[in-house]
Each structure stands twice: as C-alpha cells, then as structure tokens.
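Here the complex is missing a single protein chain, while all its other protein chains stay put.
Showing subunit A:
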Amino acid sequence: MSLQGYTDRRVLLVLQDGRAIVGVLVGFDQKSNIVLSDCKERVYSADEGVEEIPLGLYLVKGEMVCLIGEIDEAIDSSADLSTIRAEPIPPIRYG
C-alpha cells in the first residue's frame, strides 16, 4: 500500500472540504501529506461548465485528503470541461 506508483503521474485529489484538485504527484510521506505540482482546481457547478483555476505548487496535509486517483490522460484530454454540469461535492460533516 503506497502512493509510490502514482508519483510523476497526473492525479485527482479530493479534499475533505469537497474541493477537487488535479496535478502531478511529486511527493508524499507516511502521513499522506501530498506535494502536487501544476495544480488546477476544478470547480463544478450545476448550471455552468467546469471552471479550472490554476493554483501552482501545493502541499496538502494528509488529514485533508479524501481520495487520490490516477487520471487517464486520454479520457481526460478528450473531455470538454465546459460542457460538464455537475453538483459540487459537499464538504464532509462530522457529528
């Protein structure tokens, strides 16, 4: 069980606050703290296309990480984000 196989690949990172960030995984540690380069946040909305906001180099705390998944470049690059409508992911609520 390791993120090693994801290094230098483009990944999707979903945070506990519901944000979806795509970027290249360049580093991680035992606590799942994550270093992502060339990050972009994908902002989903029910009545507008997906907006991509460039963020740059990010260091995300492991505690905030919900999900990390490898991106299929072929599928991702063929998708037209401006035509995708989707409700944003709500933040995790405790209690």
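Note that in this section contacts are C-beta pairs under 8 Å (C-beta built on N, C-alpha and C of every residue); 3 or more make two chains touch, one makes a residue touch a chain; residues count from 1.
Everything that follows uses one rule, which is that contacts and distances are computed from a predicted model.
Determine which name in "LSM complex subunit LSM4", "NAD(P)H-quinone oxidoreductase subunit 5, chloroplastic", "Trafficking protein particle complex subunit BET3" or "Translation initiation factor eIF2B subunit alpha" the UniProt entry assigns to the undisplayed chain of the complex.
Missing chain, per its UniProt entry: "LSM complex subunit LSM4".
Which candidate, A:R9, A:K61 or A:R85, sits in contact with the chain we can't see?
Looking across A:R9, A:K61 or A:R85, the contact with the absent chain belongs to A:K61.
Since one chain has been left out of the picture, which residues of subunit A touch it in the full complex?
Touch set of subunit A with respect to the missing chain: 15, 17, 26-29, 33-35, 37, 55-61, 63-64.
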